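Only a single protein chain was left out; the remaining protein chains are all shown in position.
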Amino acid sequence: MSSSAPERLDLPGPRREVSGRLPWMLVLPAVAGLVFLVLPLAGLLIRAPWPTLLERLAEPQVLEALRLSLVSATVATVVCLLLGVPLAWLLARVEFPGRRLVRALVTVPLVLPPVVGGVALLLVLGRRGLVGQWLEASFGITLPFTTAGVIVAEAFVAMPFLVISVEGALRGADRRFEEAAATLGASRWTVFRRVTLPMVMPGVVAGAVLCWARALGEFGATITFAGNFPGTTRTMPLAVYLALETEPEAAIVLSLVLLAVSVVILASLRDRWVSAP
Amino acid sequence: MSSSAPERLDLPGPRREVSGRLPWMLVLPAVAGLVFLVLPLAGLLIRAPWPTLLERLAEPQVLEALRLSLVSATVATVVCLLLGVPLAWLLARVEFPGRRLVRALVTVPLVLPPVVGGVALLLVLGRRGLVGQWLEASFGITLPFTTAGVIVAEAFVAMPFLVISVEGALRGADRRFEEAAATLGASRWTVFRRVTLPMVMPGVVAGAVLCWARALGEFGATITFAGNFPGTTRTMPLAVYLALETEPEAAIVLSLVLLAVSVVILASLRDRWVSAP
Amino acid sequence: MTLRARLVVNRPAFTLDLDLHVAAGEVVALLGPNGAGKTTALRALAGLTRMSGGQISLRGRPLHTLPAESRPIGMVFQDYLLFPHLSALDNVAFGPRCQGVSKAESRRAAAALLERVGLAGRASARPAQLSGGQAQRVALARALAVRPELLLLDEPLAALDAHTRLEVRSRLRRHLADFDGATVLVTHDPLDAMVLADRLIVIEHGAIVQQGAPAEVARRPRTDYVARLVGLNLYRGTADGGRVKVGELLLHTCEQFDGPAFVAFPPAAVALYRSRPDGSPRNLWRATIDGIERHGDNVRVHLDGPVTAFADITPAAVADLDLTPGQRIWASVKATETHAYPA
Amino acid sequence: MTLRARLVVNRPAFTLDLDLHVAAGEVVALLGPNGAGKTTALRALAGLTRMSGGQISLRGRPLHTLPAESRPIGMVFQDYLLFPHLSALDNVAFGPRCQGVSKAESRRAAAALLERVGLAGRASARPAQLSGGQAQRVALARALAVRPELLLLDEPLAALDAHTRLEVRSRLRRHLADFDGATVLVTHDPLDAMVLADRLIVIEHGAIVQQGAPAEVARRPRTDYVARLVGLNLYRGTADGGRVKVGELLLHTCEQFDGPAFVAFPPAAVALYRSRPDGSPRNLWRATIDGIERHGDNVRVHLDGPVTAFADITPAAVADLDLTPGQRIWASVKATETHAYPA
Partner (left out) sequence: GSGATSPASEAASGGDAKEVTVFAAASLTGTFTELGKAFEAAHPGTTVRFNFGSSATLAQQLVQGAPADVFAAASPATMKTVTDAALAGAPVTFVRNKLRIAVPADNPAQVDELKDLADPEVKVALCAEQVPCGAAAARALAAAGLKVTPVTLEQDVKATLTKVRLGEVDAALVYATDVIASDGKVTGIEFPEADQAINDYPIATLAKAPAGEAARQFVDLVLSRQGRDVLTEAGFEAP
């Protein structure tokens, strides 16, 4: 026996996990949660006017809104990454007085109804706003009614998602690797860039996905702050809302387009990023 | 010298960090991000009608809406935790065909404009909806226009935040601790409950905070699916919406109340939870 | 036989293929250089690494079809893996709790085990507050707490200081003696292996290269790795009566046989001379000094030449001979200290 | 003096207070039982643990005012802490990169260092794909790559197998010999300490209990921990000429002096008898056998009685005397093997 050729294991099923049976205590609620999230989508799919769908998709206005949505959500996510990851680092790694309050303040745009968020942005960055006045006088920059305004509104609403996800990831990361990097002469910036950031990359990706998705679906703050004009500020959610006023079927089609595009993008991107480290 | 009494270190500043100077490459964008998130709040504060604020706060309708908001957001968060944490576990720990697609589908409620989300919920859970019909016929349960409906709408919109945060935390966690638990005879359920969950608690807390805050600010899906009845379904964001119709100043006051309450709750809760492990 | 296993694990640049038979109450030590596959073998036994083939049976029941949590094993990991959110006591009580023992009873048992490893006073400490060795001892207690039928230890004593090590080693030895299941122990320390194990299995590159009783392995190493482990110079050659030809060199030995052979002699048996000696030692060759290092109370000299060898000499001899690296020198070993055995 | 430090760290249940002076080119080994504070002392030197007091100066410049990244140190951690997202090569190249060396140049230097620790073939492996000992060697290379003035090693050889250990130890020794900075090394292995260090510092409970040249410490241990480390039986008593009173027992020694004294003798010097012997040994007492374990080629017998002691005897002697735990027996040591020195 001890010199027999290695035998193949006769295991039940092709993908049997080493660590045992799946616990129904977890699988049951997980499936329930999934159904809860996906079922309403089924409702939309059933109601969608399939015959006219293709023809509607060909409308240039739809493509324009879609393009604008994707571009502005992506740029907003980049802005959020540039500002939000450092902010998360500050909250997770630096002790300063009032940190608890600051951490709670970061969630403000989440709690604020988006329309009020838009009003608040107007009060600050609008033509007569605190900072907006000065921006216009000094640099000739006006944000409302421009694509830049859409990005600002989306970034404002979506950034908390990024900050909170990344902060959670940073707190969960083993700080001793950062210590090891420090003994190798790495400044805090280098530590952040070459050790901390790569190690919390799954958290950053998760946060960026949340942020991007939230920006893509943003409606209230965008229309309030940036307005709604085809080509410059009318993103898909705005088009959907207006369609809802007159023909709900069209709104469903537009929503499905938005969903399909985002699901395809997320499904093709996330696993590659997430499984990297 | 070698036998001198231990001398106190003469360090500059009271809280000097061991690991060196703060890198401006991080602090600068962090502060910029913070200002960006908090400045609009300042705009609201400046515009708020302070003299009438207190008297408005005493209105029973405001307190009612606030109570309803807090209760429904909290119940929705509990629902999301019960369903969403297992779902996150499924996505992070179990290999199954189509996992990538499922992971992308989880973000659907994020991308869907909330009003369309509300319509979708009506299509499925409404009185004439796919599941709603059956719920009413079999159990006499109707969800639209009830507080339960508010909770359903909020949970639908907020759950992706929880799922994605927790999944990120799970992927970041060291799986070898789970292996160690398995060798000690722990079933996957026990491993989850006693090892995985405590280790990713910061991630779960971050997710729950996001989820709660998002549920608290939820407007579009709620008004569409649950309507806007004082006492049962009129949460603060709906009250803000109506106030915008009649007196915009009142809307700002109501928003500030919502913000103040949530900031106080988050500031008092989160650090305690987060610093536990 | 309690444990009969054939472990096959294929990895891109590595294949493990071992037969492992451990009797009830027997302690088998797995030795081997870094990367030999010792940890992989333990993980396969525990059900943590999927086997590409083979099978495991414990007391006649198949084990490889069970998930890790249903295998009656206790395991101590190379880097402890104590649960960071639980106190030392709760780490140890974890296993019994999973087996359905009541909370109070589990904690009592855990406290008793912590006492046995000398950590009664640190029961409430979190792993992050324990020193390396304390953590290792808690991990040991945690594995013992499940009363396993098969105990797997991945370098259980590596992080312990000499003092504690001695104590924990002899306690572990006593526990293993009481223990009627099989034990597989991975260690780098030949002393641990000699003291704790009834049998040694030496693996290199995923395959067994030598096994046997500790004394047998120590006397007759069959690979360079084992020879260094037990502190012998080892060569492979061809025996022809009382002489073994190793490369250019002809070594005289006590044993008489023909055919492929190993020859071994201890570094302490090597004598060094500045000029060619006219004495009785039959085995004499010219060598170059490659390096000199302190080794315990003696000095170990690395020799290059027709064979590479270590020689252990006293510091006084180093001074007398005025040895320096690069120097040419004569080395000799008496035939009576040179042992040959069939390869 | 290159390094002069007074390290004070206060923790709730632990205080570290050490004076540490290391000359240029000197290697100091920090020994001590688990939890003595060795890692804490290294972390304080590296700037990773805040000191409650004291100061550090290296080549006359104050070090304790610098953040960790500005201190010219290299450190090997007890549990490696290799960056999981970088290959072995990039882990080693990390330090030079931080010092502003170009990418290509850093990688060349890193490849050379990996070669030196025998891991040229695993340069592109991620830490998760390395075995324990491979990881340790990469960590060593990573610390050497920054060309530090002060090298801090927290058990750098603990996870290496005996074979590799010998090689890496002698390479490390050569590197330390070339190295003109100060080295502080934490180890549990007396052999590592003896081979690598010019001076030993033994700490217990956060304070120095003994220091000196390895041979001196080995000959004249001053605490139980050190005695076990170097393999001696040690007692404290009062000397009165050539005799030392240890509790009830009077031990005769070669040395002559008065006052508080330590007495030490090796386990191998203890002879055991079934009945009271009528011989020359002057030091004789009645003992109980507390335990017996294999110890290398010999057997170590644990004795209880007026003094607790270890005796090393041959397996043949065990068979002759038919020793069993619990048995009463006579133990003796010759006065010539019993050394006393002032306490």
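A, B, C and D label the chains in the order they appear, each numbered from 1.
Heads up, the rule we're going with is that a residue touches a chain if its C-beta (ideal position, glycine included) is under 8 Å from a C-beta of that chain, and two chains touch if they have at least 3 such contacts.
Note that the structure is a prediction, hence the values are computed from the model and not measured.
Partners of the chain left out, restricted to shown chains and counted across the full complex, are A, B.
Listed residues B:Met25, B:Leu53, B:Leu197 or B:Leu242: the one in touch with the omitted chain is B:Leu242. Within the full complex, the residue among B:Leu70, B:Val115, B:Ala186 or B:Ala215 touching the omitted chain is B:Val115. Contact between chain A and the absent chain runs through residues 115, 119, 122-123, 126-128, 144-145, 223-224, 226-230, 233-234, 238, 241-246, 248.
One chain is missing from the display, and on chain B it is touched by residues 68, 71, 115, 118-119, 122-123, 126-129, 141-142, 144-151, 223-224, 227-232, 241-242, 244-248.
Convention: only the chains that are shown with their structure count from here on.
Chain B has its Cα centroid 14 Å from the Cα centroid of chain A. Chain centres here are Cα means. That of chain C falls 21 Å from that of chain D. The set of chain D residues touching two or more other chains comprises 47-48, 67-70. Listed for chain B are residues 17, 19-21, 179, 182, 187-188, 191, each touching two or more other chains.
Chain A meets chain B in the complex at residues 15, 17, 19-23, 25-34, 36-44, 46-47, 82-84, 86-87, 89-90, 94-95, 100-117, 119-125, 129-131, 155-156, 159-161, 163-165, 167-169, 171-173, 178-179, 182, 187-189, 191-192, 200, 202-203, 205-207, 209-210, 213-214, 216-217, 219-220, 236-237, 240-241, 244, 248, 251-252, 255, 258-259, 262-264, 266-267, 270-271, 274.
Those residues of chain A that touch chain D in the complex are listed here as 176-177, 179-188, 190-191, 194-195, 198-199, 201, 277.
Taken together, the chain C residues at the contact with chain D in this complex read 31-36, 39, 78-79, 130-134, 137, 155, 158-166, 169-170, 173-174, 188-191, 194-195, 224-225, 228-229, 291, 293-297, 302.
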